[in-house]
Each structure stands twice: as structure tokens, then as C-alpha cells.
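Every protein chain but one is kept in place in this view of the complex.
We just call them A, B, C, D and E in the order they show up, numbering each chain from 1.
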Amino acid sequence: MREIAVFSGSAHPDLAEEICAQLGVVLQPVRLRRFANDCLEVQLQSNCRERDVFLIQPLSAPVQEHLVELLLMLDAARGASAARVTAVIPHYAYARSDKKAMPRVSIGGRLVADLLVTAGASRILTMTLHAPQVHGFFSVPVDHLHALREIAGHFSERDIAGAVVVSPDLGNAKIVLDDEIARGTTIMELLAQLREHGARSVRIACTHGLFAEGALKRIASQPEVIEVVCTNTVPIPETERDPKLHVISLAPALAEAIRRIHEGESVSALFGASA
Amino acid sequence: MREIAVFSGSAHPDLAEEICAQLGVVLQPVRLRRFANDCLEVQLQSNCRERDVFLIQPLSAPVQEHLVELLLMLDAARGASAARVTAVIPHYAYARSDKKAMPRVSIGGRLVADLLVTAGASRILTMTLHAPQVHGFFSVPVDHLHALREIAGHFSERDIAGAVVVSPDLGNAKIVLDDEIARGTTIMELLAQLREHGARSVRIACTHGLFAEGALKRIASQPEVIEVVCTNTVPIPETERDPKLHVISLAPALAEAIRRIHEGESVSALFGASA
Amino acid sequence: MREIAVFSGSAHPDLAEEICAQLGVVLQPVRLRRFANDCLEVQLQSNCRERDVFLIQPLSAPVQEHLVELLLMLDAARGASAARVTAVIPHYAYARSDKKAMPRVSIGGRLVADLLVTAGASRILTMTLHAPQVHGFFSVPVDHLHALREIAGHFSERDIAGAVVVSPDLGNAKIVLDDEIARGTTIMELLAQLREHGARSVRIACTHGLFAEGALKRIASQPEVIEVVCTNTVPIPETERDPKLHVISLAPALAEAIRRIHEGESVSALFGASA
Amino acid sequence: MREIAVFSGSAHPDLAEEICAQLGVVLQPVRLRRFANDCLEVQLQSNCRERDVFLIQPLSAPVQEHLVELLLMLDAARGASAARVTAVIPHYAYARSDKKAMPRVSIGGRLVADLLVTAGASRILTMTLHAPQVHGFFSVPVDHLHALREIAGHFSERDIAGAVVVSPDLGNAKIVLDDEIARGTTIMELLAQLREHGARSVRIACTHGLFAEGALKRIASQPEVIEVVCTNTVPIPETERDPKLHVISLAPALAEAIRRIHEGESVSALFGASA
Amino acid sequence: MREIAVFSGSAHPDLAEEICAQLGVVLQPVRLRRFANDCLEVQLQSNCRERDVFLIQPLSAPVQEHLVELLLMLDAARGASAARVTAVIPHYAYARSDKKAMPRVSIGGRLVADLLVTAGASRILTMTLHAPQVHGFFSVPVDHLHALREIAGHFSERDIAGAVVVSPDLGNAKIVLDDEIARGTTIMELLAQLREHGARSVRIACTHGLFAEGALKRIASQPEVIEVVCTNTVPIPETERDPKLHVISLAPALAEAIRRIHEGESVSALFGASA
Partner (left out) sequence: MREIAVFSGSAHPDLAEEICAQLGVVLQPVRLRRFANDCLEVQLQSNCRERDVFLIQPLSAPVQEHLVELLLMLDAARGASAARVTAVIPHYAYARSDKKAMPRVSIGGRLVADLLVTAGASRILTMTLHAPQVHGFFSVPVDHLHALREIAGHFSERDIAGAVVVSPDLGNAKIVLDDEIARGTTIMELLAQLREHGARSVRIACTHGLFAEGALKRIASQPEVIEVVCTNTVPIPETERDPKLHVISLAPALAEAIRRIHEGESVSALFGASA
């Protein structure tokens, strides 16, 4: 079996380190260089030849920087004769650009899927796409996991008798509200409604905790909110941290998926993923 | 003949306006939207159907933002049934990433060429690529112009008897030093040498005036430098402006090239371009 | 301007004839041959060279026959040097196969999109895709129309004060129930609910009236149902006809879209289509 | 070595079972679903990840159903991360559409070859193509076997001294009459000629026994015909069975070819195939 | 309408000149350069931009030189922004490599078809392919003409009462012997047979008069041969000329096909070509 080689872009090195620790492999070094003209250059600093390469990079802000960096890493891995290159994108931000709501707009979700393949991606590993149809934008195999088990597991440890779980991510077809919290507008509106209905304590959960423009502070400052749960698909900015925030690590799940992809074992058998 | 439709990304709207003025056409509106998750969306706001579309966007800093924006514009134009889409990239910054100087590095110049085609570019119009071989990175036709005539024309109007012209861009095969000034390190070293040789007044010229990290101030503050000449392939940051700087507009040249591309007239006949 | 040439597959020749009548052009003849081994062969029987070819074929039952027939027509048109080939697919049935609801299933919506392009489609004209994301499955331009205006126009001529319009197709993002009626199970459940809420007369509308397995009879036999409205994107089987059924012709809309595509005029300007 | 996984479409499950029995592997389950709108969906019901997948499906009638089913199976296998997918097509019916006998006809043999690759076929295993040039229609490797050895072996066990073997398939370059019997028109004409030449007992052989429109009954009812030999590349409809019919199973040959493809052994060394 | 621009490779400039004379256009100049390392470089010496370019080059000996030259011309035309590039290949020599007669042989007919498209051919115009299936090797439109009318016209002017016309090229499906005479072995064998049958005067015809290794001399020296007819799809080497040889020019037919391709008129309507 070909050896595994895991590299991380600059978007979320902590997650990559944690995944590698779970896998029992060393995170391989990457050199990222920015030229005076603002162009990026990537060097993968250990042998990729005939290796089963995994490149970890969620499309967190700054998205364009992280996207181009990932494209360059893919190009470098392919050019370095990797046997297979899997782009591990825990948060595929462009999934929200999935249709033409107006004439002559870009469909970023499809475009970025094509760019990743052009740059050298043999396959994709991702978490909770905004819409399940986005899976079909890719022309290479996609392992599409969700965090339902991890989030449900978290609440099963709490005493939640009598509490209301407002989760934007408990299954795509059922009570789905949203897969991510960015500005938090939807959540704030929902809280207002819950308040009217007499909710006294609220726990909030989502997969992708983007928390832009002070969203976490705004939500956490609501007195009835006693917990905000998200996963670590994207790094939580230090300025957005809050005592009420609980971050569930998906490193074990992603590591297990990577191991199964590498070993050729079924991923769906464990995760119920549509892979 | 199909109608022309010119759009500009956010990198250099002034140049686009000037080109349209030369062409006698209206610059068509573009709506650029940034979502809470930092993803971009582009809408071309006038009919592209069966039009001969030109998208103007130099890869100036922030390069990654401008690159992804251009890719989204290309996708939108193709999806909107443009008859032909020409990416007008007066400064193709990634041309400097043109070889593997070390193992396992990305070759950004080739990768970005492929990305542009994947996104929908039918052809490319560019100025003074860092190396002439970069032309061969593209799988679509490239019109590769240079600014030699414009820069030479500038100096022919000066009294330069007895002066030394240190130009990084007077022809690719001859006394070429460099096509762009970024940090200006090369120029500063050259000035030191010229000083040793007794040069008293120096005029400097290049095509792409990137002037990163205070480069223009540093160069212009040298007493023997009496003029720094560049073109407007990239916008000059206000903070880098200097009385000694002279910017030659390439809008007339680019407009004429666009007109000839649109009309099917020879571009090389006029510019001596390798197109 | 290149001439237009419209051909019809065997799925819905009436619609094709009606579209051509609207356009004021002659429907060009096609010879469909079935060999003893059950293979199909298509011959387009008038000159396609440098023509702007439109092939009309909804994916109505038998879907596989009509799909392969359309692929053969595309191949024939491309091989016959058509300047451009638009597949006019008023009902893109495979749009419902738009995600991986289970592991190791085909995503037919994306696959068929790729097959159409492989066979020679330069572009697609379609009506009311099951999910708007399906637009992004295509790598060629798509004009995606909807029938909202036609259906709304129909009801505006009725006296519907006090009546409830249960429409599965009045806008994708709002009260959407469904875009098509196949077995009618959803509608029957809805009728039961409406009955409980005291609805006395119900008018039903959808874009794609598939009416499989006696669905129309079943629905129309409900006493409170006073009208079932659909469009002619697919032919209504004679055995499914019912006095309560009203079929709105989309031939004028499709003809106008074809004319605008051919002339290079904006389609979205008229239809509000996401094209 | 990657494990083997064999799936069968609905065209010829008996042959697939027999091949698997020869290989000593279990035929993996496939779920075929037909929606109310007549679209098909395929689910491969066991792990394909990094497996060497073989999909068995001759293009027998109904050809279009079987073709689209095979395309969906290919898509599912690729999407499920198969290491390699071989389409085993014992009868490639579209091989007869191999040229443009008239202007503006489809060349189905080439088109279907491209569709198979688009859908995900890494390679093809087939028997006795109608013309050897059809091999060149594929852009992926083809193992093209013939049944000469099996058919010749059959007759070597008979006492055929003084008898005439009229075989449409004893080698492509020599006395070839035909590779398949569909309506049997050619055979009937030949029988008439043989009768004139005084033939008293005739044995007939072909690879693909399609026997459309009562062909077998018609041929077998001729008194001088004492045996009709074909192989099981396609299932013989029960209604076409006849005591004079002898069906040679190619399952051993196909199983051995699959084993050699899987193990990387020479196929031509055994079969003399042009592979 | 886009203007026409006709260029010739070095294989058969006389034919190109004659075609241009028929078309009433000037043959555009080409500069072919051979470097010290034996590499070729082609420069098309007049504007190709938005032109309808035709490149005339039969694959006559030395075939490899003429093939690579044609590929370079295609590359130059595409890079020079031609609107459309038609490779006019009156003799497609690699058509004879159309199948795998042995294991692990190249299928040159398909490979060269792909190379031509890779190099930039938008379409192909050719004469009398060795097998009609070779048409299907191309992924771009092919106009496939034959010389039946010209050859038949020639004989209709002769007094051929009582004479036998042995033509290797009078229709693909009927009395076809061969489409070309290379070493002439087949013809010599045939002559021997005709002699045995008492033929006293023989006229021979073919499309592609390759006449390798003294073939024409050998054939013409047979006393009963009174005429050898071929066309000018390839240049006849001076050393192979013979008084008995009659060369029919296909320049009028090719010029008319080019005119019709350029004007978008039906080619098959005139030639009965399968285009």
C-alpha cells in the first residue's frame, strides 16, 4: 500500500496537527512564500512520489488567499508525482454559490469544483455542504461527511430535559435551519421567536462556526442562550471566543475518514456519509 | 459583426474607463458582492449573449482577490452565453512563477493559465510577460504586447543627450534587466554601480510599476535619479506617488489591440507583438 | 446571421410543430431508424452546416429511449458541421437525481448533463428544473426558464376570489411544493389536509404534468378539485386526459426564447430567467 | 493487489452469475430503481473503494434501457471511488453504427464509446465487434475477444465429415459472413443458395444470437438445418428457444479474461485477442 | 462572412495552387524552417485572425515530416486566432492503420486523428479513406469525399466498349478492390488473373497513386495495360511518371468543397459525400 503524506495549508494548521496526531503520522512541512508582487508559491517539503497525499485546507477567511494556496498545493503535489491527491476541505465555503438567483452571476460552487480538479485534485473530502446537490458539482469522487453524530453525542451528555435544541444542522431533510452561522442574522431572528414562545434557555448548534462581524458575541450576549456549539471545521478567531462557546473537534472523524480512504475501507459504513 | 462588451474587475477601473473612452464604448457595470463567509459573487449587469466580451483585470495586489474575481467574471460571462471572452490582463503577475527552481514547488504561471481557461477564457491579452516562454503556458491564443514603443516615445521627447537610460524593459532579448520594479532591490544595486561609474543623472523605466514596500520613495530619494517612468498596467498606490514618477498610459495601445482583436485585424502588424 | 434549423425527436413532435409555427420556420425532417438489434440511428434530413440548430426533446417516458435518441441527434448535428447546437429539453426528468441520498448511487442529473455535452450540445434550454442547483451540473450555458408567468396568467383570468391555489410551482424559494406531478402522492396527501381545513374547491397547478399510473384520474376524481392546470412540457397521454385538465402551451415562451437565443437578445430581460 | 468486485446490470444476470462462479467470487448486489417519471437510479450495494470493479452488461434489447443503466452503474462506481472500472460488454450492439452511409447520420458506435468513457469506464472487455475498426472508436484500452476457439471446439466434437459449416463468425478476415444473427435475412438467403448447390444438412454458427422477430424459428424450421450454434453473449428469449439451438457458454472465457485483466497477465497470449 | 485564408504545407504545393486558382484566392505564404537540431518551425505569413483557415497537406512520403509539419501549421493557425481551421488532407495515409491485427500494436489512424485535434484542427476535409469506419476515429466534423464521379467521368469519355475497367475505387461497398496503389502487388496479381481469363487490354484506376518502389513502371510495362488512371491527391514522383499514366485533378472538387464549407452550403448535396 502506498504511504500516506499529509500537508496543511495556512488556513487551519491546528486541525491538521490534530488529525495527524489521530492518524499517528507526522504532518509534513510546507513552505509558503509571498513574493514582492503578492503572488504565492508553495513548496511541499517532503517526498510525494507515489504517496497518497492529503492536503488539509478549509476555505475560511481570507477565502481567496486560502483557495489559491490550496490550488498551488494541488499543483505542486501533482507535479511531484503523487499517486493520488485528496483535497480535505472541511468547510467548502463556495457551496453557498450554488445557483443562478439572478441573470449573469457566477456559480462559484461549480467553478471552484472545476478549478480544484484542474489544479490536480483526484478526490475531495468535505463536511456538511450547504446543499446536498453541490456534491454533483464535482467531477471527481467526493466523500461528504456530516457532523450529526458528533453534535448529537455532545447533547446526549447534557441534561437537556425540557430544553430546546435549535440546531441548524441536524440532518439535511428534517428540521434543518442552516449549516453555518456567519453573521448570525437567522439565529437572532429565531431567538426572538423563541422568546415570544416562552423559551427560557437555548442551546445553539451548527457545523461551521464562521462567526463574522461579532456574531458570536451578539448571540452569546442573549441571556437565554446558555450554550453555542460548533465544530472546528474552521478556526474560531480569538476575538470571537466566548465562555458560552463549545467547540467539538472533528479531527477524530476526519482522521478516521482519511484512514478509510487510504485503506480502501467503506466510509459510508461508519459515517452514513453519501460517499 | 458581434457587438463588443467591456467589463472591469475591481483591480484597475481607471484603466478600464480610459480604454473604453478610447474605444468609444460604455464600460458595462459589474456587481461584486462579498458574502459574510468572505466568498465573492460577480454579476455582469448587461447582456453578454453573443457579445464579444472583454474583461479587464491586471493581477495587482491583492493578487489572490483579483485572480478569483477574474475567474468568477469569466464563469459568469461564459454562463451568460458570450460569443467569446477575452481576459485582458495587463499585468500577469504569476508569470514570474515560471519554473521549478526547487523540487515540489508549484509552477503558478502555468497553473493560473489553466485556471483561466477552465473558468471560460477564450483568449488572453497581456503586456510584457516576465519571460517570453510564459506565452507557451496558455492553451488558448495569447496577444502578447510590449510597451517598448510607448516608453521609447517618452524618452524621444526628452533631451537625453549625455544621460543614461537604465531600463529594465527595452526588448526581451537585448539589454533586458527586468520587466517590473517591485521591491526595487535590483535597481538600488544598479544605482550603486552607476554611481561608482560616475553617473550623475539617471532616468529609470519599466513596464509594471508595482513599487512594493516603499520602493518608489527609496529610488526617487536617490539624488541622481531625475525621473522614474512606468506604465499604468497596474494602479500606482497613492502612498507611493512621487514628483519624479512619470506614468505612461497604455490605454491607447490596449484599446487599439482590443479593436483589432474585435475586428479581426492583425495586431502584430501594428505592435510587432508576438500574437 | 446564421440561419436557424429546428428538429424534433420523437418525444413531443406536437410541441415542436407549435414552436416552429410561432417562430415562422419549417420543422426540419428527422429520420429515426431502429435496427433489428434494437439500436437507433438518427438522420437529420436537411442541411445543418453553419446553421444555428435547435433539437427539441423533453425527457418524457420512455425516458431512456428519448435520451439516447437526443444524444444521437446531437452527434449527428455536430458531425454535420452545425455552428451551434442547442438541446431544447422542456422537461429534464433526470433533474430529480440531484444528490447522493445513499452511498454508491448514481447522480443521474449530473451524469446526463455530461452525456449531453459529450454528444455535442453547445447549450441547453430547459423549463423549471427540479432544484435550481441542477443548473450548475452543466458545463455549457443553460437558459433556465420557468412557467410562473404563464400559470399566473391563467389564474388571473379566473374568478378565484375565495379559492385556494395549491401550486407546486409558484416560485422556487417560497411556497414551493413540487415542480411536477408524477404519481400524485404528494397532491393526494395535500388534498386530505385541505379537506380537513374545510377547503371546498381546489385548483391544482404544476409545470410538468407527467401523470403516471392514473394519477390524473385519481386527482380529478376528488370532488373538491375543480381544475388541474399543467403545461405542455411533456405530452399528456391520451389515457390520462380528463375534462378537469387544462393544459397551458409553453410553445410561445419557448419560441420567444429560441428567437432571442438565436438573435443574441437577453432572455432574462423578458422571462426573468436565470440565464 | 486490489480486490475484485463484480456487478451485473439487468441485461444478463445469468451470464454474470456464471462468470462469478467461474471466478470463485460472489456477484455483488445492485439495486435498480425506476422513478415515477421513468428515470433510472442505480445503487451498487457493496463497497467499491479502491476495488477493481467489473460491470457486466451486454447491449441486448431493450438496448437503450440497458445502455443508460450501464452508464449509471459506471457513474456510481466512479463516484464510489473504484480504483478501476471495466465495462464488460459481451455484445456491443452499437458497433454496427460504424460509418456514415448517408449524410447527417449519427455514428452510434463512436458516440456510445465516448459516452461510456464520460460515465466513468476505465476500460472495456467485449466480444467480436461487428468490424475490427470499432476498436479504434474507444479512447480507453479495449480487450477484444472472439469466440472462434469455443465455436470451433464445439464442431470438433461433432462428426462433421461431409457437412458444411456456414458460420458468420469464423475469423474476421477470412470467410466472414456475419458476427450476429438478428432477423436472419442473410442466413435465409444463404440457405436458399446452399439448397441450390445440393446441401442436405447445414449447421449454422454465430457469436451473437439476437434472433429478433422469430428468426430462430424461421431458420430452424428449414429441414436441412440440423443445428444452430450461438454463444450466450446475449440472453436468448424463451420464446425463441428451439431444440435445434445449441448455446455455447462464454462464461469460462470471459471469467479467464477478467482474471487476467485483474492479475495483469497477458490476455492475448491465451485468446489471441487483439488486446 | 469571415474571409478565407488558404495555406499549403510542403507536401503538395501544386495541388494547393490549383485549388486556390479554382477558388479565385491567393495562396498565402508559409515559411518552413529547419533548425540545426532537425526540428521544424512553421510561420504562417499572413493574418489569420478571425479568418476561415484551410491548411492543405496530404500525408504523402515522407509521411512523418509532412505530418509534423501539418501539426505545427495547425498550432500556428490556432495560436494566431483563426476563427476555424480545416485540415485539408486529400490522402490520409494513416487510415490503413485502422485496427489491432496483433496485440500491442498502435492504431495509427485513431492516434493521428487525435493528434490533429490536439494541434488545433476544427474540422477535416479528406478523400476516400481506406475504410469508411475511419471517419469515426475523428472527434471533429469530417467531410469525406470520394473521386467516383471524376474517375467515372474520365472513362465515359473513352471508347471502352469491350474493355474491362479494373478499378480499386469505384465505391466503397461494391466492386471495391483498393483505394490506393502503393507497391502494386495486388494489381500485379490481378493482372495475372485477368490474363488467364483472356483480357487483352486493361485500364487501371485508383484514387491515391502512391506508386512506391517502381510500382508504376512495373504495372505500365505490362503489355495489356493501356492506361493507368489516378488522381492528384498525392504528388506523383517525377521518377515514376509514365506515358500510360493519366492523372485526374481533384482540385476542382476540393475547391468546390472548400467553397461550400466556407459558405455553409451542403457538401453532400453535390458530392454525395458522407459529410
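Note that contacts are C-beta pairs under 8 Å (C-beta built on N, C-alpha and C of every residue); 3 or more make two chains touch, one makes a residue touch a chain.
Treat the numbers as computed from the prediction; the structure is a model and nothing was measured.
Although it is left out of the displayed model, the omitted chain contacts the following shown chains in the full complex: A, B, D, E. Of the listed residues E:V6, E:V25 or E:V42, the one in contact with the hidden chain in the full complex is E:V42. In the complete complex, the residue from B:P62, B:P103 or B:P252 that touches the missing chain is B:P103. Of E:V6, E:I107 or E:V229, it is E:I107 that touches the chain left out of the display. Where chain A meets the missing chain, the touching residues are 2, 47, 49-51, 78-81, 83.
Seen across the whole complex, the unshown chain contacts chain D at 123, 141-143, 260-261, 264-267, 269, 275.
In the full complex, chain E touches the hidden chain at residues 35-45, 48, 59-65, 67-69, 71-73, 75-77, 79-80, 93-94, 96-97, 100, 102-108, 110-111, 114-115, 118-119, 180, 182-183, 210, 212-213.
In the analysis below, only the chains that are shown with their structure count from here on.
For D-E, the equivalent interface within B-C, C-D or A-C is the one where over half of the contact pairs agree by residue number, namely A-C.
Chain A and chain E have CA centres that are 59 Å apart.
Residues of chain D found to touch two or more other chains are 79-80, 100, 102-104, 107, 110, 114.
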